[in-house]
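All protein chains but one are shown in place.
After this line comes chain A, so read on.
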Amino acid sequence: MNPARKQRLILILLAVGLFTVSVILLLIANRNQVNLFYSPTDIVEGEAPLDRSFRAGGVVVHDSVWRDTDTLAVTFTVSDNLSEVTMTYTGILPDLFKEGQGVVATGTLNENGIFQASEVLARHDENYMPPEVARALEEARRRGQTPDYNNAGGY
(Lines give C-alpha, C1' and ligand atoms only; values in the text may rest on other atoms or scores of the structure.)
Protein backbone atom coordinates (compact mmCIF):
# COMPACT_ATOMS: atom_id res chain seq x y z
CA MET A 1 0.00 0.00 0.00
CA ASN A 2 1.39 3.41 -0.86
CA PRO A 3 2.09 5.72 2.05
CA ALA A 4 -0.60 8.25 1.17
CA ARG A 5 -3.25 5.54 1.10
CA LYS A 6 -1.98 4.11 4.35
CA GLN A 7 -2.14 7.52 6.00
CA ARG A 8 -5.69 7.95 4.80
CA LEU A 9 -6.70 4.50 6.03
CA ILE A 10 -5.27 5.14 9.49
CA LEU A 11 -7.14 8.44 9.66
CA ILE A 12 -10.42 6.92 8.62
CA LEU A 13 -10.06 4.12 11.17
CA LEU A 14 -9.22 6.73 13.79
CA ALA A 15 -12.33 8.75 12.93
CA VAL A 16 -14.63 5.74 12.97
CA GLY A 17 -13.12 4.55 16.26
CA LEU A 18 -13.49 7.95 17.89
CA PHE A 19 -17.07 8.18 16.70
CA THR A 20 -17.99 4.76 18.05
CA VAL A 21 -16.35 5.39 21.40
CA SER A 22 -18.03 8.75 21.90
CA VAL A 23 -21.46 7.43 20.98
CA ILE A 24 -21.09 4.46 23.32
CA LEU A 25 -19.90 6.69 26.18
CA LEU A 26 -22.79 9.03 25.54
CA LEU A 27 -25.28 6.17 25.61
CA ILE A 28 -23.87 4.79 28.85
CA ALA A 29 -23.70 8.16 30.59
CA ASN A 30 -27.23 9.17 29.71
CA ARG A 31 -29.18 5.95 29.60
CA ASN A 32 -31.65 7.38 32.11
CA GLN A 33 -31.99 10.71 30.36
CA VAL A 34 -34.37 9.74 27.59
CA ASN A 35 -37.76 10.95 28.68
CA LEU A 36 -40.71 9.02 27.32
CA PHE A 37 -44.05 10.73 26.96
CA TYR A 38 -47.17 9.40 28.70
CA SER A 39 -50.67 10.81 28.29
CA PRO A 40 -53.03 11.17 31.26
CA THR A 41 -54.87 8.03 30.07
CA ASP A 42 -51.59 6.07 30.04
CA ILE A 43 -50.89 7.24 33.57
CA VAL A 44 -54.36 6.43 34.90
CA GLU A 45 -54.10 2.98 33.34
CA GLY A 46 -50.84 2.40 35.15
CA GLU A 47 -48.56 2.31 32.11
CA ALA A 48 -46.21 5.00 33.35
CA PRO A 49 -43.21 4.04 35.50
CA LEU A 50 -42.97 5.03 39.15
CA ASP A 51 -39.22 4.88 39.53
CA ARG A 52 -37.98 7.20 36.83
CA SER A 53 -38.72 10.56 35.32
CA PHE A 54 -40.82 10.95 32.20
CA ARG A 55 -42.82 13.59 30.36
CA ALA A 56 -46.53 13.98 30.66
CA GLY A 57 -48.89 16.52 29.21
CA GLY A 58 -52.38 17.55 28.33
CA VAL A 59 -54.68 20.51 28.47
CA VAL A 60 -54.83 22.38 31.78
CA VAL A 61 -58.33 21.88 33.20
CA HIS A 62 -60.39 25.00 33.94
CA ASP A 63 -60.49 26.08 37.60
CA SER A 64 -57.97 23.41 38.52
CA VAL A 65 -54.99 25.70 39.19
CA TRP A 66 -54.47 26.13 42.88
CA ARG A 67 -51.66 28.13 44.48
CA ASP A 68 -50.27 27.75 47.96
CA THR A 69 -50.59 30.95 49.99
CA ASP A 70 -47.09 30.94 51.49
CA THR A 71 -44.79 29.16 49.08
CA LEU A 72 -44.41 28.96 45.31
CA ALA A 73 -46.13 25.58 45.12
CA VAL A 74 -48.83 25.17 42.44
CA THR A 75 -51.19 22.29 41.85
CA PHE A 76 -53.12 21.83 38.61
CA THR A 77 -54.83 19.11 36.62
CA VAL A 78 -54.15 18.19 33.01
CA SER A 79 -56.55 16.22 30.87
CA ASP A 80 -56.68 14.51 27.50
CA ASN A 81 -60.50 14.68 27.66
CA LEU A 82 -60.59 11.05 28.73
CA SER A 83 -58.52 10.97 31.90
CA GLU A 84 -57.02 13.52 34.25
CA VAL A 85 -53.78 13.70 36.17
CA THR A 86 -52.96 16.08 38.99
CA MET A 87 -49.56 17.76 38.84
CA THR A 88 -47.62 19.71 41.41
CA TYR A 89 -44.84 22.15 40.71
CA THR A 90 -42.82 24.55 42.82
CA GLY A 91 -41.49 27.63 41.13
CA ILE A 92 -42.40 30.00 38.36
CA LEU A 93 -44.64 28.78 35.58
CA PRO A 94 -44.02 29.89 31.99
CA ASP A 95 -45.94 32.92 30.67
CA LEU A 96 -48.07 30.82 28.38
CA PHE A 97 -49.22 28.52 31.14
CA LYS A 98 -52.96 29.07 31.18
CA GLU A 99 -56.10 27.11 31.84
CA GLY A 100 -57.20 25.54 28.57
CA GLN A 101 -53.65 25.61 27.20
CA GLY A 102 -51.64 22.51 26.26
CA VAL A 103 -48.60 21.93 28.47
CA VAL A 104 -45.88 19.31 28.73
CA ALA A 105 -44.11 18.64 32.02
CA THR A 106 -41.09 16.58 33.00
CA GLY A 107 -41.10 14.90 36.40
CA THR A 108 -41.93 11.77 38.35
CA LEU A 109 -45.12 10.05 39.44
CA ASN A 110 -45.60 9.29 43.13
CA GLU A 111 -47.56 6.41 44.66
CA ASN A 112 -50.69 8.55 45.01
CA GLY A 113 -50.81 9.11 41.28
CA ILE A 114 -49.69 12.72 41.56
CA PHE A 115 -47.15 13.91 39.02
CA GLN A 116 -44.40 15.96 40.58
CA ALA A 117 -43.09 18.20 37.85
CA SER A 118 -39.55 19.51 37.86
CA GLU A 119 -40.08 21.45 34.66
CA VAL A 120 -43.21 22.75 32.96
CA LEU A 121 -43.15 23.79 29.30
CA ALA A 122 -45.73 25.83 27.45
CA ARG A 123 -45.04 26.95 23.92
CA HIS A 124 -44.37 30.40 22.60
CA ASP A 125 -47.34 30.58 20.34
CA GLU A 126 -50.72 30.46 21.96
CA ASN A 127 -52.33 28.87 18.91
CA TYR A 128 -49.79 26.11 18.97
CA MET A 129 -50.45 22.77 20.62
CA PRO A 130 -47.45 20.64 21.59
CA PRO A 131 -47.46 17.67 19.15
CA GLU A 132 -47.39 15.11 21.98
CA VAL A 133 -50.45 16.67 23.53
CA ALA A 134 -52.23 16.93 20.20
CA ARG A 135 -51.55 13.24 19.60
CA ALA A 136 -52.67 12.30 23.11
CA LEU A 137 -55.91 14.21 22.59
CA GLU A 138 -56.45 12.53 19.24
CA GLU A 139 -55.74 9.10 20.71
CA ALA A 140 -58.11 9.73 23.61
CA ARG A 141 -60.81 10.99 21.25
CA ARG A 142 -60.45 7.89 19.10
CA ARG A 143 -60.63 5.59 22.09
CA GLY A 144 -63.50 7.59 23.56
CA GLN A 145 -65.60 6.65 20.53
CA THR A 146 -65.16 2.91 20.88
CA PRO A 147 -67.85 1.20 22.97
CA ASP A 148 -65.44 -0.04 25.67
CA TYR A 149 -64.53 3.42 26.70
CA ASN A 150 -67.81 5.18 26.28
CA ASN A 151 -68.47 5.25 29.98
CA ALA A 152 -64.95 5.17 31.24
CA GLY A 153 -64.17 8.75 30.31
CA GLY A 154 -66.11 10.24 33.13
CA TYR A 155 -67.95 12.86 31.12
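Note that in this section a contact is a pair of C-beta atoms (placed from the backbone, for glycine too) under 8 Å apart; a residue touches a chain by one contact, two chains touch by 3 or more; residues count from 1.
Note that in this section contacts and distances are computed from a predicted model.
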item	value
Chain not present in the shown complex, as UniProt names it (candidates "ABC transporter permease", "Heme lyase CcmF/NrfE family subunit", "Deoxyribose-phosphate aldolase" or "Spermidine/putrescine import ATP-binding protein PotA")	"Heme lyase CcmF/NrfE family subunit"
Hidden-chain contact residue, picked from the options A:I43, A:L93 or A:L109	A:L93
Interface residues of chain A (partner: the chain not displayed)	3-4, 7, 11, 14-15, 18-19, 22-23, 25-26, 29-30, 33-38, 55, 67, 69-72, 90-93, 95-96, 104, 106, 123-132, 135
